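Structure below; questions to follow.
One protein chain is absent from this view; the other protein chains keep their places.
Let's turn to chain A:
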Amino acid sequence: MMSTIQVTHSGFFTTVQGKGRYGYQKAGVSVGGAMDSFASRIANLLVGNDADEATLEITMNGPTLRFETDALIAICGGSFRCTLNNKPVSMWKPLFVRKGDVLAIGACQSGYRAYVAFAGGLNVPLVMNSRSTYVQARIGGFHGRALRPGDVLSLRANAITVRESPIRWGIAFSERNYINGKKKIVRVAEGPEYRMFTNQSQERFFSSLYEVTTQSDRMGYRLQGQALERTTNQEMISEAVTFGTIQVPASGQPIVLMADCQTTGGYPRIAQVIAADLPILAQARPGDFIQFQKVSWQEAQRLYVERERQIKKWKTIIQQKWREMDDAR
């Protein structure tokens, strides 16, 4: 029997996202994948999946899902109102769902994106070695597009034994601090063209606040604030750009490239958001303010390794918790 899930409401923009699509940037294919890879990876670990398994990425407003199978899920990310059969349920912890249950994910209260992981993973094909949706090219994920009402999702493996007692453990609040607040501090390292900006612009970039505009999506965030100027009008030659690259076009207003960004760009790159802070940016919504803070490349690299270690640590702790539950039965 197929393990299926009916999508009765699709939410504002819900797509399948997990691991990025590496190895094809030379063909112009963007890497994509989860915008907040911290939340999506933790959600997967909570249900015993590989960290990079495909999840549902929810933006601003969540979907309503009717389960036609028992399942083990976890919802992590920005704080959304979630109910199971009209009773509130918590995020950031494993949750057993029974056949016939209705999970409704409502509006986002803080942050902007959340991830639903399903034990066993979503049954969507691998395209170029990734299950992530690449909307611009209409490939990957669920038929290369965002979910619509009436869609039917299916799960890959499903040998879930639903347990009676609720799970009393989850991810600590201190780990989710990055979600909160209208003003976000985002650390960056100097971009390749940093020194082409005037001293005044370099100073402004770090001293003033930049607002996330409504022209912001999975491809990039257009920011609004003090304009940035270069010392030269020299045209740039297109070079590689990546998730977190901050470009400054002629308008002087910075654009932060996000997960679905182009593989190459021709605007000067003032800075690069450090990988450890990309989840903060992924949780910023239009109207939020960004304060950039400079760190060295050495520091960025140290923080990268620290973040990866932290995720490994969570994996070990979660596995331990599941073993304890098994032992207690």
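We adopt the following convention: a contact is a pair of C-beta atoms (placed from the backbone, for glycine too) under 8 Å apart; a residue touches a chain by one contact, two chains touch by 3 or more; residues count from 1.
The criterion applied here is as follows: contacts and distances are computed from a predicted model.
One chain of this complex is left out of the view, and of "NADH-quinone oxidoreductase subunit M", "AAA domain (Dynein-related subfamily)", "Inhibitor of KinA" or "Branched-chain amino acid ABC transporter permease", the protein name its UniProt record gives is "Inhibitor of KinA". From the options A:50, A:203 or A:308, the residue with contact to the unseen chain in the full assembly is A:308. Among A:48, A:106 or A:192, only A:192 touches the chain left out of the display.
Of the listed residues A:139, A:179, A:281 or A:318, the one in contact with the hidden chain in the full complex is A:139. Considering the full assembly, A:26 is the residue among A:26, A:87 or A:168 that touches the omitted chain. Contact with the chain not shown here comes from a single listed residue; of A:10, A:44, A:202 or A:242, that residue is A:242. Taking the complete complex into account, residues 22-31, 127-128, 136-137, 139, 189, 192, 237-245, 262-264, 272, 274-275, 297, 300-301, 304-305, 308 of chain A touch the chain not shown.
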